[in-house]
Every structure is written in C-alpha cells, then in structure tokens.
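What follows is a short report on a single structure.
Entry: chain A
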Amino acid sequence: MSSLGLYNYWIVIALMMVGLYAVIARGHLVKKLIGLTLFQTAVFFLYISMGFVHGGAAPILSEGVAVYSNPLPHVLILTAIVVGVATTALGLALVVRIREAYGSVDEDELERMDSDA
Partner candidate 1 sequence: MSAHAQLLIVLLPLLAAPLAALMRTPDAAWALATAIAWSVLSLALLLLLQVQAEGVLSYAIGGWAAPWGIEYRLDPLGALLQLLLAAVAAAILPWTRQSAARELERARLPGFYAALLLLQAGLLGIVATGDAFNVFVFLEISSLSTYALIAMGRDRRALTAAFRYLILGTLGATFYLIGVGLLYALTGTLNMADLAARLPAVADTRTAHTAVVFVTVGLGLKLAMFPLHAWLPNAYAYAPSAVTALLAATATKVALYVLVRFVWTIFGAEFAFGAIPLAALLGVLAVLGMLIASAVAVRQDEVKRLLAWSSVAQIGYALAGLALASGAGLAAALLHLANHGLMKGALFLALGNIAWRFGNTRLSTLRGLGRAMPWTMAAFVAGGLSLVGVPLTVGFVSKWALLQAALAAGAWWLVGAIALASLLALAYVWRVVEVAYFEASESRDLRCEAPLGLLLPTWLLVLANLWLGIDTRWTLGLAEAAARALAGAGL
Partner candidate 2 sequence: MTWLQLLATLLLGAGSLLLLLAGIGLLRFPHFYARLHAAAVVDTLAAALFLAGLGCLFGATLGTVKLGLILLFLLFTSPTACHALARAAWVSGLREPAQPGEPPPSPS
C-alpha cells in the first residue's frame, strides 16, 4: 500500500466524528450505544494504524521475515475491544430495564417523564 501519510488518520477521525455525532444527536438510547461502538472502533483504528509498518508482516515470529508490525498497539486494542463490548452489554441491560420502568427508550420522553414525576 502506498505511503498514505496522514490521510489514514483523517479517515479515522471522520469515522470518530460519525460515531460521536450519533451519540450526541440521536435520542434513541440504543442508537446512542451504536454510536458509542462506532466511536470506539474508530479509536482502535487510530492505534492500529500507528503500529503499522510498510512491508512488515504480522507480529508472528517466522523465519525469513525481518520487518514486523508493532505488536504493542495490538495488545492495547485487544483490551479495548473487550472493554467496549462490556460497556455495550451493560448499556443494553440498562436499556431493557429503562424500557420496562418507563415504557419508552427515547431520551426526550424520559426527560419529560422525569421532570413531572
């Protein structure tokens, strides 16, 4: 792949902003969680594209290969993916409980119910 220079990072930032927009703009609770997942996945790309080396192989030691990509971001992202899924699972459990307690999952309706309750 030709040297992308900083172009790679800008795509990642665009993805982050799409995710962030969904979290802030949308009222539906599940849509917010989806936006959060998008935002986190984009951050993972930021880390992985930092560790990428042109012509380097995957960081599995095999004979005849000299240049490897950097394994450290991969370890960090393995942790971050699982943390992301854990947060999403907890968020979805909250959505199910909120739906049962309030009967709705839209943030504006919830605020209205809270304010007059």
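If you want to know what made the cut, all candidates are chains of the complex that A comes from, given by their letters.
The definition used in the following text is that contacts are C-beta pairs under 8 Å (C-beta built on N, C-alpha and C of every residue); 3 or more make two chains touch, one makes a residue touch a chain; residues count from 1.
On a predicted model such as this, the values are computed, not experimentally measured, just so you know.
Of the numbered chains 1 or 2, all belong to the complex, but just one touches chain A: 1. Interface residues of chain A facing candidate 1 in the complex, by the touch rule stated above, are 20, 23, 29, 32, 36, 39-40, 43, 46-47, 50, 72-73, 76, 79-80, 83, 86-87, 90-91, 94-95, 97-98, 101-102, 110, 114, 117.
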